[in-house]
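Heads up, one of the protein chains got dropped from this complex, but the rest are sitting where they should.
For subunit A:
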């Protein structure tokens, strides 16, 4: 579904992605581990061209996302993106956040958009907060609302960039539970996270990114329990 082929990314003189190659299959859950600055965010942002790349290719359903014929706004509708800082729109209610794309991009009538949004809010356990402004929600609720916003567009794949890193510890669980049930329902997901437990339990594949390269990848049991790479060993030991 998503293929990275020798992807290179530079910020000025600083190389952040140094030839990343890997594939995310339909229905697969990939978690992306790596220490701070290793390029995890940058890598998933290349999928929807929030970052442009200088070398290699990113393919979505076999099509180069930077290709001439690609309508990037269309592609972005098919790829849900969940940010560390939620990025809900503060001037809209939770419901308004979710229906905006449905009404303006999918051209759904108001009632249909509302019904669709309520379905998603139900799924993340926030139906009773539909009319609240984001400022009135807890961190965990905000992130679940942001996930519902992405899901409402009916994406083929969901990208998560450290969805629980900005949360108080007691709220991490509620967000991870939502993500886990998504995975169980067959959603294709790429998850940047520091939650090793989540990786172990939910991921099909773990990628360990170091200095802009995937230095280790495989099923969680292999990669996490028997790391061959010294940097992964020390990364994991810091998170026991």
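Please note the rule applied: a residue touches a chain if its C-beta (ideal position, glycine included) is under 8 Å from a C-beta of that chain, and two chains touch if they have at least 3 such contacts; residues count from 1.
Convention: contacts and distances are computed from a predicted model.
Visitor: Just by its UniProt name, which of "Tryptophan synthase alpha chain", "ABC transporter permease", "Xanthine dehydrogenase family protein subunit M" or "Cytochrome C" is the chain not shown in this complex?
Guide: From the choices "Tryptophan synthase alpha chain", "ABC transporter permease", "Xanthine dehydrogenase family protein subunit M" or "Cytochrome C", the unshown chain carries the UniProt name "ABC transporter permease".
Visitor: Write down which of A:22, A:39, A:101 or A:212 is the residue touching the left-out chain.
Guide: Touches the omitted chain: A:101.
Visitor: Of A:133, A:196 or A:236, which residue touches the hidden chain?
Guide: A:133
Visitor: Which listed residue, A:14, A:68 or A:91, touches the chain dropped from view?
Guide: A:91
Visitor: One chain isn't shown here. Among A:60, A:81 or A:235, which residue touches it?
Guide: A:81
Visitor: Quickly run down the residues of subunit A that touch the omitted chain.
Guide: Subunit A touches the chain not shown through residues 48, 50, 73-74, 76-77, 79, 81, 83, 85, 87-91, 100-101, 104-105, 133, 135-136, 149-150, 153.
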